[in-house]
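Questions regarding the structure given below will be posed in turn.
Complex shown without one protein chain; remaining protein chains in place.
Order of writing sets the labels: A and B. Residues in every chain begin at 1.
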Amino acid sequence: MDLAERLLQGDKRAVARLISMAENHDPEAVEILKSLFSKTGKAHVIGITGPPGAGKSTLTDKLAKAIRKEGKTVGIIAVDPTSPFTGGSILGDRVRMNDLSTDPGVFIRSMGTRGHLGGLSKATQAAVKILDIYGVDYIFIETVGVGQSEVDIAKNADTTLMVMVPGLGDDIQAIKAGIMEIGDVFAVNKADRDGAKRTAREIDMMLDFNHSDWRPPVQMVIAVDNEGIDELLGHLKDHKKHMEDTGKLQQRRTLNSRLEIIDLVQENLMRMILDKSKKEEMINQLAVDVAVRKTDPYTASESILKEI
Amino acid sequence: MDRPIRVLVAKPGLDGHDRGAKVIARALRDAGMEVIYTGLRQTPEQIVSATIQEDVDVVAMSILSGAHNTLLPKVVELLKVENVDDVLVIGGGVIPDDDIPFLKEKGIAEIFTPGTPTSVTIDYIRANLKRK
Partner (left out) sequence: MFEKEKLAQIKESFDSYNAKMEKSLEKRPERKTVFETGSGAPVNRLYTPADIPDFDYMTDLGIPGSYPYTRGVQTNMYRGRFWTMRMYAGFATAEESNKRYKYLIEQGSMGLSVAFDLPTQIGYDSDHPLSEGEVGKVGVAIDSLADMEILFGGIPLDKVSTSMTINAPASVLLAMYIAVAEKQGVTPDQLRGTIQNDILKEYIARGTYIFPTEPSMRLITNIFEYCSKEVPQWNTISISGYHIREAGSTAAQEVGFTLADGIAYVDAAIKAGLDVDTFAPRLSFFFNAHNDILEEVAKFRAARRLWAKIMKERFGAKDAKSMALKFHTQTGGSTLTAQQPENNIVRVAIQTLAAVLGGTQSLHTNSKDEALALPTEDSVRVALRTQQIVAYESGAADTVDPLAGSYYIEAKTKEIEEAAMEYIKKIDEIGGAPKAIDNGYIQQEIMDAAYNYQKDIEAGKRIIVGMNKFQIKEEAPKGLLRVDPSVGELQKQKLVDLRAKRDNSLVQQKLEALRTACQGDENLMPFILDAVRAYGTLGEICGVMREVFGEYQQSVKL
């Protein structure tokens, strides 16, 4: 039985292997995704992000358990940064999801960013599709960071959940309005700590600048005590429903698809340029030439493009 | 191989001595591997489930509780039940030399005892992967 069939039959090992193949740029994975793409688009894809130490993994764990109580299934993609120096990484999100590990209705996959700028690898998008085909009802993509990676998540998700915690001081101010804008739902975790209400108020104030017809709810939660989780899940569902009712889900998915196509074109172009070792040599030579002012970077890039 | 080696570092058993597991996790990372760290008190079932979902090349288990003869073979058995046959299974910790032949017979490929340099483990993994 080939991988595509096994995936359709719900074989976890096929899911896992396909994600690996996508991570490793195996062309076979692309072919399988092409053939099964029509089966995607059913899961509710939720991006979870926020600053380090906000408790995202624990929150994901609790949300997944709440969903399991409703009899639905969950896929979790936990992304952690790869070391730019060694290419290695330690992916530790499973530590907080140990109870889910053996639940047949849950599939957890840890991924390293593997040097992909922005923190979210292209492979993540493939992993989302694979889990979607596999048939889970919800897919969480959890990623750390404040900045570009949040924007990347929004590209992938139907709903983006921003997790904040009190006590980060000026960090909220530092988070640019652009980042705040991508949050569809906000959670203030560790709500029993000093300053939680203030944090919630500050987020709320910033949301005053939001003039769309969806005002992101701000939910207080204490993830470790499982408090506020059902309410938070309710907000996530409401957001999806709102998006469907207003036709915005279609709009967002169209936009996401457009971005993905452009990304793929860019990536394939780069691959075409860089994959051939001959061109690698050529680039190296051109780099030397530019550095010693024998030529200029503009002419150099044009001569590479002419090669294709 | 132009992809990072993926290794599950797990602590089966109830002991909480995770210095060795954490040191090896860091050393593998610094050797360019992707390490999935699962924390303390992992049951064989949890380890096998993570092994499958994470599609790792290697399962590295650290145990100092003395329950190695019970727990390590159980992991290998469960992997067999799931038809997982391309994963390298290794162990480390306070494990008496006398127990090593038994563990190897049960399918644990290698046991690294206290004092083993991390470079030895790294080289062993690179040389003994079951899939390329």
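Operating definition for what follows: a contact is a pair of C-beta atoms (placed from the backbone, for glycine too) under 8 Å apart; a residue touches a chain by one contact, two chains touch by 3 or more.
Quantities reported herein were computed from a predicted structural model and do not represent experimental measurements.
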item	value
Partners of the unshown chain among those that are drawn	A, B
Candidates A:92, A:112 or A:216 - the one touching the absent chain	A:92
Absent-chain contact - pick from B:58, B:71 or B:89	B:71
Absent chain, residues of chain B that touch it	13-19, 22-23, 25-27, 29, 37, 39-41, 43, 65-67, 69-71, 94, 96-98, 113-115, 117-119
Chain A, residues in touch with the chain not shown (by the definition above)	53, 58, 90, 92, 95-96, 224-225
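Operating definition for what follows: only the chains that are shown with their structure count from here on.
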item	value
Whole-Å gap between the CA centroids of chain A and chain B	29
Touching residues on chain A, where the partner in the complex is chain B	12-13, 15-17, 19-20, 23-24, 82-83, 86-92, 94-95, 98, 101-102, 107-110, 112, 114
In the complex, chain B residues that touch chain A	2-4, 6, 25-26, 28-39, 41-43, 45-46, 49-50, 52-55, 82-84
